[in-house]
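Yeah, one chain of the complex is gone here, protein chain that is, but the others are all in their spots.
Chain lettering (A and B) follows the sequence in which the chains are written, and residue indices restart at 1 in each chain.
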Amino acid sequence: MAQDAHPSPAAKDAPHAGGHGIGRYIAVWAILLVLTITTVATGRQDLGWVNLPLALTIACIKATLVVLFFMHMSESAGANRLVFVVSLVFVLVMIFGVFGDLWTRAPMTLPSGSPSTLGPEL
Amino acid sequence: MSSSDAHALSPAHEADRQRHLAHHFDTMDTQEYAVRLAMWLFLGTEVLLFAGLFLGYTVYRHFYHETFHEASRTLSIVLGTTNTIVLITSSLTVALAYWAVKTGKNGLGAFLLVVTILCACGFLVIKGFEYHHKFEEGMLPGQFYHYAEITGPGANLYFTIYFLTTGLHAFHVIVGMSVLIWVLARLLKGHFSPGYYYPVELGALYWHLVDLVWIFLFPLLYLI
Partner (left out) sequence: MSQSSDAEAAPVYPAVNYLNADRGVWSWLSTLDHKRIALMYLVSVLFFFLIGGIFAMAIRLELLTPGPTIMSANTYNRMFTLHGVVMIFMFMIPAIPGVFGNFCLPLMLGAKDVAFPRLNLLSLYLYWTGSLLAVTAMAMGGLDTGWTFYAPYSTTTPTTVFPALLGVFILGFSSILTGLNFIVTIHTMRAPGLGWMRLQLFVWGIYATSIIQVLATPVIGLTVMLVGIERIGGFGLFDPTKGGDPVLFQHMFWFYSHPAVYIMVLPSMAVVSDAIAAFSRKNIFGYKMIAYSSLGIAFVGFFAWGHHMFVSGQSPFDNGAFAAISMLVGVFTAIKVFNWVGTLYRGAIAVTAPFVYICGFLFFIVFGGMTGIAVATVSLDVHWHDTYFVVAHFHFIMVGAVIMGFLIALHYWFPKMFGKKYNEGWGMVAASFIVLGFIATFIPQFLAGNAGMPRRYYMYPERFEALNVASTAGASLLAIGFVIVLIYLIYALVRGPIAGDNPWDSGGIEWMTTSPPPKENFHETPIIDRDPHSYQKRGEEVEHVVI
């Protein structure tokens, strides 16, 4: 069989066998538990508008830790990272595209019983 | 071609690795890369699948802010937090199981997989309690909603979203559990070694996705 003439991306992709011990996993797990306690403690308090962004921020930090370390994305090939990041980008596109609609709709077009839009009266 | 990590495989493990080379791939490096890329692509599709439901949550939360806030208070924060801790721990155990198999500790790996699967069962049992409570109280989706305490607009929608998101998530827990059981069966039969372990890796990746979805579901449904 012919040799690979171009450097195989696979070479960078294989996570190092035993390159690091279990300490890293345990540390991440501990941080995740701390973050969970934090979000539970702050979530049920009434902090006004801060609640939502705070909860989402903590969730994002937890998710990042899981993706980088439990799922080994920190050692993974570029293509894998690109795939995951792009799918997240499109999720945000979907949510913000729809939100652009909701925020700026005229009040008459909103479902009955819902508060009027935050955006300008159109 | 041996793998590129600093600790090269022993000849026996390298031979085991090469045994699994499919005829249409040139090298095991390429095959492993391909399989991992495929798994990440699949995880990408799962992210977009749940995205639609998160969109539904966001939209109706925006429309019915008060009612959603009220309704989320009816969820048990104890059970929800327990489930979160259970899933995060199961993520740890499955990651450790992968590490164990990769470093030749098959027995430890099997034990950790069993713990992971038990955690999954625990999650489902707790979920079952929560669902049961909701059926009793009448906190049901759509036309079945008859919980007298919350009657604001959008109340039934909250529980529609609740059951759809947690239901789809629970379905994925079951699928993930089945995958891990299959991986465990193969591990017990001696299929894996430091030379060949990527099915364990892929099963673990799927399980981590299940955990990831819950990391977002939990605060959005239970807390805020």
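One rule holds in what follows: a contact is a pair of C-beta atoms (placed from the backbone, for glycine too) under 8 Å apart; a residue touches a chain by one contact, two chains touch by 3 or more.
As the structure is a prediction and not an experimental result, all values here were calculated from the model.
Among the displayed chains, contact with the absent chain in the complete complex occurs for A, B. One of B:S72, B:T116 or B:N156 touches the chain omitted from the figure, and that residue is B:N156. Remark: the residues of chain A touching the chain excluded from display are 1-6, 9-10, 79, 86-87, 90, 93-94, 97-98, 100-106, 109, 111-114, 119, 122. On the side of chain B, touch with the chain left out of the figure occurs at residues 23-25, 30, 33-34, 37-38, 41-42, 44-46, 48-49, 51-53, 55-56, 59-60, 63-64, 141-144, 153-154, 156-157, 160-161, 164.
Definition applied: only the chains that are shown with their structure count from here on.
The distance from the centre of chain A to the centre of chain B, each centre being the mean of the chain's C-alpha atoms, comes to 15 Å. Of all residues in chain A, only 1-2, 4, 8-19, 22, 25-26, 28-29, 32-33, 36, 39-40, 43-44, 51-52, 55-56, 58-59, 62-63, 66-67, 69-71, 76-77, 79-80, 83-84, 86-88, 90-91, 94-95, 98-99, 102, 110-115 touch chain B in the complex they form. Chain B makes touch with chain A in their complex at residues 3-7, 9, 26-27, 29-30, 32-33, 36-37, 40-41, 43-45, 47-48, 51-52, 54-55, 58-59, 62-65, 77, 81, 84-85, 88-89, 91-92, 95-96, 99, 102-103, 152-154, 194, 204-205, 208, 211-212, 215-216, 218-220, 222-224.
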